[in-house]
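Missing here: one protein chain of the complex. Every other protein chain is in place.
Letters A, B and C mark the chains in the order given here, with residues in each chain numbered from 1 onward.
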Amino acid sequence: MTERIITYAEAIREAIGQAMEADESVFMLGEDIGVYGGAFGVSGDLYHRFGEERVRDTPISELGIVGAAVGAALVGMKPIVEIQFSDFTAQAMDQIVNQAAKIHFMLGGELSVPMVLRAPSGSGTGAAAQHSQSLESWFAHVPGLKVVLPSSPADAKGLLLSALDDPNPVIVLEHKLLYKTSGHVPEEMYRTPIGVSNVVRNGTDLTIVATGVMVSRSVEAAEQLASAGIEACVIDVRTLSPLDMDPINASIAETGRLMLVQEAPKHVGFMAEVAARVSEGPAIYSLTEPVLRLCGMDVPIPYAPQLEKSVVPQLDDIVEGAKNLVRGV
Amino acid sequence: MTERIITYAEAIREAIGQAMEADESVFMLGEDIGVYGGAFGVSGDLYHRFGEERVRDTPISELGIVGAAVGAALVGMKPIVEIQFSDFTAQAMDQIVNQAAKIHFMLGGELSVPMVLRAPSGSGTGAAAQHSQSLESWFAHVPGLKVVLPSSPADAKGLLLSALDDPNPVIVLEHKLLYKTSGHVPEEMYRTPIGVSNVVRNGTDLTIVATGVMVSRSVEAAEQLASAGIEACVIDVRTLSPLDMDPINASIAETGRLMLVQEAPKHVGFMAEVAARVSEGPAIYSLTEPVLRLCGMDVPIPYAPQLEKSVVPQLDDIVEGAKNLVRGV
Amino acid sequence: MATITPLFAPEQGTISANKEAASASLESLLAIRFFEEAVDGLFARGLMHGTMHLSIGQEAVATGVCAALRKTDYITSTHRGHSHCIAKGADLTRMMAELLAKQTGYCRGRGGSMHIADVETGNLGANGIVAGGIPIAAGAALAQKMQGRDNVVVSFFGDGATNEGAFHEALNLAAVWDLPVVFVCENNKYGMSFSTTKSMKVEKISERAAAYGLPGVTVDGNDVDAVFEVAKEAVERARVGGGPTLIECLTYRHKGHSKSDKNLYRTKEEIEFWKTKDPVGIFETRVIESGQLTAEEVEQLTQKVRDAVRLAIQEATQAPDSDPAELLSSVFRQVS
Partner (left out) sequence: MATITPLFAPEQGTISANKEAASASLESLLAIRFFEEAVDGLFARGLMHGTMHLSIGQEAVATGVCAALRKTDYITSTHRGHSHCIAKGADLTRMMAELLAKQTGYCRGRGGSMHIADVETGNLGANGIVAGGIPIAAGAALAQKMQGRDNVVVSFFGDGATNEGAFHEALNLAAVWDLPVVFVCENNKYGMSFSTTKSMKVEKISERAAAYGLPGVTVDGNDVDAVFEVAKEAVERARVGGGPTLIECLTYRHKGHSKSDKNLYRTKEEIEFWKTKDPVGIFETRVIESGQLTAEEVEQLTQKVRDAVRLAIQEATQAPDSDPAELLSSVFRQVS
């Protein structure tokens, strides 16, 4: 099969376009997704292809539009809400957490909220503290939400199509730095399952678990490590809720060493859950070294480029962390 | 010294009253805190003592009132915001997380937000999914917020007075089931330090780390365990951010066994952080058994009393969990 | 099953001028009243748990508005939602079962009073979050429009809810998208303990409609006919693509806000005054005086509704308690 190389943003747009063609009930709503094409260019030409009804520009009202999506989902539509920056989910938390996440359970099971909420996440663009957060841990902690962080163009498409199949609310956090990265993406409407971690690279010396933009960074680090004689297994958990620990536990059994890499601040972040799961199960006995968490610093994201870089794990940090872990220092 | 027994709610009210007497800049704002005395009776007679300006009833506008508190705090006031149920912090997340938590750092350090946000938290009152959440993990994950969960009347007063001394935003989550519980509370304006875990009970067989209402439940469990010959050390972390691991690590070194008890849902909850910290440090070598997390189930809180009880750890669960841990089953 | 006769909307004229409609509306008013009195009693006797927000005194709003709706029309409701639920046609037994935390309740005991929904009658759910249902109503209305259906959505909420950002955002969205939604504000003068004279500086909440370019109207919320009339106009306009309306219904709750209310914020005199404006009594008198129903017929109807409520309690009490076993598998709708 020949490679079909498109960007992460294009892969998302393709998934949405295909879903909209296949299913009349799918529509998008969000700020500046119409003629502007989306703040990060994701919706692109969808407005011209599907019209202003189905690619629906909204006023600046995050709470209102997520609420509108919930209401539409309750009665048979399949809305895809774009929140312009994931930081602005803070405005809409009530509708996400108190409504969307709970309705199916709380109202007795007859209603459900088949809604997808997409938002660009993460730092690296110099947009400072209110436009650079990684908030996946909040959502992962909320029963009733599924949380997905695609790390590659192929997963961006496949996971989004799975999210659209799901009769429950799914939060898809896309990393801003990935939008312009490219990779092979099949044209057909394939699904990447929600709830299945992905072993991106095999290796027997240590296990690196990563999310989002840290996946490719970890793979790059693994390649550098390989030339230093260290073989790292890199696992992309992809879906934070539900979390699939199987390949992680299996890899630890082989490597005995676990490094957890996330961009979000460390304290009470997602990777704490992975460490906790390991500490709770038999996998803890496989560990030959303490777990190493390499996370964002517990600070707001600063503006200055050198400051911004200094607060989230960079390639060198991962390489160095892995070396230290393997050498037991 | 004779015991001075008052309730948790009274202790909070006393702290607020003393702070308001001592410092003109302290004031309260929130829904129904005036003549109604607060949804859980916490503000009580403060309205009559200090008047409607300083015990300020607000319209139902959580985002607005937290924002107003932020603004007032920026220019020299010390607001205490009461959010009627902690679930409604969802409405105010932008002001809490994107404004209050970040302003000091993001704006360069000259401004700060000395604000206290108090809210009743937790389940057990039959109020169902939108009025029973334990959301401390969200706040603990946000750099720039301090997060406090007082588990006794004495701590409720002492931690609140510390929060009021703090020039930074402090989130105080009070457990609804504790409001009517009583204990010894000194009359003077003492402080309980933020960032210091509290060893509530000593024991050498296992270490129980708990928060909020789970602290007294764990102590009760420890007493039952004692009569079965198991001595549990019970540690109340009290402040989730910053987190003091020292007594926890010290206790594990003695006991080799760690049980973590929280009401909040397990997945990506606060106790994952405690497990992760242990797994990262030398304490992991002290463990003779895998860690045991006893947490809320990953479900919204249901209404029916038997259902509600079934989804959060109860006394028997703690006793049984501890026994299993100690006996290695 | 314990149900009442579905509301019947006269094509022309007021409800009280039409025998069938008058009778159905009176049933609705009484069902709300008796259901809630029963609930109040069960609570007092310790047979019900949690908390409860009663709409005794406000029955005419739900009744008048729902009379203007079709069965396929939708509503979103509030923490004070029994009235809307009953007026839209819910089964009293399943409601009571929910309050009694039974497996046969509308939410299988998972939601309780604040979360009752009824797909059958288009009730998209009570809501524990003040103003939480308003954007949801806008979204359901958007769906009707996109699906080419002519259903209308009514969103009920209180005076206090209009101070929430959700109200503002939802009304604006509904306005700019010309959605088939009617916003019904039950102004009972207080948001919990806080008077509208203190929580806002407008004379009438209906004035807030202008901020969204919408028509706003204030009506006597204790008068079924008056409520029906403005609701009918708004619903019909919405149904034919004329966009949303904000209706303010002036009313009053006789009981405290919830189970823990000591009524410190309002006077006995005020409560007594409003009891003289009891919507149920007013409507009864009117339909008897106008000759649509005889005193005897009213009496029979009263008995019928009392029986229905009694049956609901009986059936609900005998139902099995809600089941903890299936909780974990109920968080998500299972992928089929």
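Here, a residue touches a chain if its C-beta (ideal position, glycine included) is under 8 Å from a C-beta of that chain, and two chains touch if they have at least 3 such contacts.
In this text, all values refer to a predicted model and were calculated from it rather than measured experimentally.
Interface note for the absent chain: among A:Q18, A:S61 or A:N168, the touching residue is A:S61. Of the candidate positions C:A166, C:C185 or C:L250, contact with the hidden chain is made by C:A166.
Checked against the hidden chain, the listed residues B:S43, B:N168 or B:S286 yield one contact partner: B:N168. Although one chain is not drawn, the whole complex shows that of B:Q18, B:S43, B:S86 or B:Q99 it is B:Q99 that touches it.
In the full complex, subunit C touches the hidden chain at residues 163-169, 172, 175-176, 198-202, 207-208, 210-214. Annotation for subunit B: contacts to the undisplayed chain at residues 25, 27, 53-54, 58-59, 61, 63-77, 79, 94-95, 98-99, 103-112, 114, 143-144, 146, 165-168.
Although one chain is hidden here, its contacts on subunit A can still be listed: residues 31-32, 34-37, 39, 57-64, 87-88, 91, 125-131, 297-300, 302-307, 310-311.
Rule of thumb we're sticking to: only the chains that are shown with their structure count from here on.
Remark: subunit B and subunit C have CA centroids separated by 37 Å (rounded to whole angstrom). If each chain is reduced to the centroid of its CA atoms, subunit A and subunit B end up 30 Å from each other.
Each chain gets one centre point, the mean of its Cα atoms, and the points for subunit A and subunit C are 41 Å apart. Looking at subunit A, residues 94, 98, 105-106, 143-144 sit in touch with two or more other chains.
Among all residues of subunit C, those that touch two or more other chains are 98, 107, 110-111, 115, 127-129, 132, 165-166, 330-331.
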